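Note that one protein chain is taken out, while the other chains of the complex remain in position.
Moving on to chain A:
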Amino acid sequence: MENRFSVSLARVRTGLLYRVLFSYDFMLTFFGSMPALVNAHRRVNLLVVGYRIRATSQKSLPFKCCNTADSGLLVGRWIPGHNSAVVLAVIHYPFIPGQVKKYLSELQSQTQVDLTVLGSWSMPKEGQEGMDSFLKDLSTIFPQKCWLQLSREIGKRGFTCQVVQNNGRLLQDREQKNGEGDKIILIHYDQRKVMLSQLHPVQDVGQKSDVEASELRLVFQTVAQSQPLFFLDKYDDGPLKLSHWQSEGREASIIAELLKQASVPVCIFLTWLLSLWYWFCSFRILHLPPVLFISSKLSTCVQSVYRAVHFRTVFSPKKAGTHVEFMRKANIFVSFLVDIALGLLLISWLYRENRISKLADTLVPVADRVAKELQELLEWLMGAPAGLKMNRALDQVLGRFFLYHIHLWISYIHLMSPFIERILWYVGLSACLGLTFALSVLSDIVALLTFHIYCFYVYGARLYCLTIYGLSSLWRLFRGKKWNVLRQRVDSCSYDLDQLFIGTLLFTILLFLLPTTALYYLVFTLLRLVVVLFQGVIHLSVDFINSFPLFAIGLRICRPYRLAEGVKFNVLCQEPGTPLHLMMEINPLKCSSVLQCYRTPTYSCYPKDSWAGLCKKLFVGELIYPWKQKTDKTD
């Protein structure tokens, strides 16, 4: 039967409750029907990890459980402020007390966890009677405030715990019947899972003092920081023989070790490539205002800058210090890989059967078609659109103005048409940098092809804005009021007669021209909004690919114990007279919390105006930039 070493966390509180945590495998002896399932799972788990560095045959994989482990000393840590103790390992006889102390002080300096000898564990085998008195004498060698004595008799399920204080007074008697006095709770946990797990919300190690931190957090921190303790296994020829979850042989994967060794030169090489790129970008010619302006508008450039920053984070040769940094690096790396894979998939689809040339061939006719539709639209506006009667002269002026623009645009497209296929072929290759790149390029192509719609929108909006502005000002004049710029309010004002006359005249003219300008503005704003909507969808999907924490979600699904929200307790069956035994399991983080916690921050911000603000801007005629991108400088 495969067991695992158990280590315990003991909590001692004078006069109240004691708790001891033991490892998972204790359950195997409790529930006889479970071990097959549990063993199978564990075995599969172990083999999947990789090769074992020490070759042990498959049959002999016994991990000794605490209840079958030999008698020895309990090593662990007292949790400050909570009267608890975490037992991390058992040191077996024979040992030399001096060497034990030396080993513990070495580990203390290495891990910054104050490990001490907590007490003794006795599981007497046949022919080993008389250990009890020997175990009691041990407390004199390792002076402690409280000394734990855990013992288990063969054939019984529960174990008993006694706590002896410094002055020799026994704090709890095993045979105490009345139930008063100190009570003990023993909690079992899976050492490996707690060691690898991270409790959320994540706090830095030195942020809160130990006394304020919650007990659970301290437990998790203690086990996680005591990793060097678990490096000593039974094959090491040291003076001490330890039992813990890894003492049957340290597990490692050869593939993981090779990757770790290989990653350092690869990181250095990639960092050097990145420095080349930065040197190229620092050329003076690229910092001229027009170039800067264009590159801030093209989403491809923005995306490439963003990805370069990511590159720098991921491929820096420095190892990630905290959990948050590690998760950030891993998320960026995985999303980058997925991005490239999707991009290559796209390329293989596009370039098969010459689809890209077909695409290029349809591009010019589509642009032509759009221009033709716009022309028809303008002809319709110049007539009597929707039965409305337009001001003839203004209508003709605006209509001809816009028609001329379209004519220019069509000739420009026709000029470019022989080169379109080549350009598109090479631009399509840029999808190998990632799907996000391809989508950004698509968004830029759409922006360039609908540039005339953007121009029309700007003209229409400006004209409409001027009309509205003039109208509001002249309306105030009509009522005898005026806008006070200094006081930012409307004041009454006495106008001269000629001012009033001309003002009223202009007001009338503008008012009757309003429907025409308003209609042109409405039509072009709608067209612009359609284009903006399409670009917005592309940006949203790019944003999603950039920020989705794939690694964190994968970790949550495959190794849910790594991201812990809290713990769960189950009460284990017990015999009367023994302390309470609880089983502690890790409660994994909810998927929505994982997404919220580990989202990679992106550059684009969502619409800065609410719907009401947007409508107001549209009504007044202000130009809207709904997808304004965040710059590095804070606004």
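Here, contacts are C-beta pairs under 8 Å (C-beta built on N, C-alpha and C of every residue); 3 or more make two chains touch, one makes a residue touch a chain; residues count from 1.
By definition in this document, contacts and distances are computed from a predicted model.
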{"item": "Among \"Phospholipid-transporting ATPase\", \"Dehydrogenase E1 component domain-containing protein\", \"beta-aspartyl-peptidase\" or \"Phosphatidylinositol glycan anchor biosynthesis, class H\", UniProt-listed name of the chain not shown", "value": "\"Phosphatidylinositol glycan anchor biosynthesis, class H\""}
{"item": "Residue among A:Leu148, A:Leu582 or A:Ile624 that touches the chain left out of view", "value": "A:Leu582"}
{"item": "Contacting the left-out chain in the complete assembly, out of A:Ala85, A:Leu150 or A:Ile185", "value": "A:Ile185"}
{"item": "Touching residue (missing chain; options A:Tyr93, A:Phe231, A:Trp380 or A:Phe569)", "value": "A:Phe569"}
{"item": "Interface residues of chain A (partner: the chain not displayed)", "value": "13, 16-17, 19, 179, 183, 185, 212, 214-216, 566-569, 571, 574, 580, 582, 587"}
